[in-house]
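== subunit A ==
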Amino acid sequence: MKNNGKDVVLRLEKITKSFGGLMALNGVDLSVEQGQIVGLIGPNGAGKTTLFNVVTSLYKPDKGDVYLAGKKITGKPSHQLCHLGISRTFQLVKTFLSLTAFKNVLIGAIYGHGMRGRQAREEALEALRLVGLADKKEVVTAHMTLSDRRLLEVARALAAKPLITLVDEPMAGLNPSEIINMLKVIKRARNERNVAILWVEHKVDAIFRLCDRVAVLDYGRKIAEGKPEEIAQNKKVIEAYLGKPPP
Partner candidate 1 sequence: MMKKTTKIVFLLTCLFFLSSLFFTMQQARAKDKKEILIGTHMPLSGLGAFTGEEQKWAYEQAVADINKAGGIYVKEYGKKLPVRLYEIDDESNPTKAAAAVERLIKRVKVDLILSGQVGAMGVLPGMITAEKYHKYYHGAVIWVPQFLQQHFKYCTMYFMDPGQGAAMVFEVWNSLPEKDHPKRPALFLEDTFDGKTIGNVMESLAPKFGYKFVLRLTMPMGAKDFTSQILKAKGAKVDGIFCMSNVPEAVTLVRQMKENRFSVKAFQGFKGTWPSNFYKSLGKDADYILCDGFWSIDYPYKGAKELGERFYKDFGRYSTNVGMYYAVAQILWQAIEKAGTLDDLKVRQAVLDNKFETVNGPADYDERGIALFPLGDNQWLNGKRRNIYPFDLAKYKIMVIPPWDKR
Partner candidate 2 sequence: MLQEPLKRKTHLSIALALVFFFVIYPLLVDAEASYLVFLFYTAFMYVTLSQGWNIAAGYAGQVSLGQHAFFGIGCYVTAITWRAGTAGYLDPLAMLMSGAGAAVVAIVVGLPLLAKLRGDYFALGTLGLGEILRVAALNGGSFTEGAAGISIPSDVYQSIKPYYFIALLISVLTMLSLWFIAHSRIGLALVAIREDETAASANGIPILRYKILAFTLGAFVTGLCGSLNAYFVFHIDTTGAFNLNWVIMPILMVILGGVGTFVGPVLGVFSLIAAFELIRLLTPQLHPIFSGAFIILVTLFLPDGIMSYLTGHKNRLLHKLSPFKWLALNK
């Protein structure tokens, strides 16, 4: 499937998901093209992480489907999705604490992509280099800083050689200089790997600086989508974030 001459990597069609009475996602459509960075923003509880979890099959959507490179993948087990080309990071960092940084990334290379032996090791090193952790590869993750662990997660996700990587608030809890570093890493990842990135973020300015396109969720609905500069001007978005201006 082509869209403006580029391949559409991930396409969501009318995703709906509710917990009990709460509608967390309501008919969300979204598509991401190859090599594109798409930002996903919205106030707290807008359903951003839920959307990620639907894409990676942690939750099963009530309605709607997920397509990867044109193939329907709704409800396939997480580990198969990783083989097919979706990798992700987590909002609450989930590194394998008792393993070294290198082994963390090696897991991505071996199990995410199915590489073996030397090839897997080289890929892991390469991914570590990309995020700038090459010199810390023998450090046990439990002893790493939050910022390093976030970078490590990105490296692990990239080592799986995905078509698309889902990054979930990679800047949460980082200080300004660490944020700048993370921005560089994400940019580098896209440029070097030509990988599509779907990015949930709280820090709107970071998103606007880097994304090709931004989608905005509010109360489970997509209220806007477009280029960053368009979104920054969008009335609905400003309302969602700041509340309705007094009449």
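Heads up, the rule we're going with is that contacts are C-beta pairs under 8 Å (C-beta built on N, C-alpha and C of every residue); 3 or more make two chains touch, one makes a residue touch a chain; residues count from 1.
With respect to how the candidates were assembled, all candidates are chains of the complex that A comes from, given by their letters.
Remember, predicted model here, so these are calculated numbers, not experimental data.
With subunit A as reference and 1 or 2 as options, the touching candidate in the complex turns out to be 2.
Residues of subunit A that touch candidate 2 in their complex: 56, 58, 77-79, 82-83, 87-88, 90, 94-99, 103, 106-108, 110-114, 138, 142, 156-157, 160.
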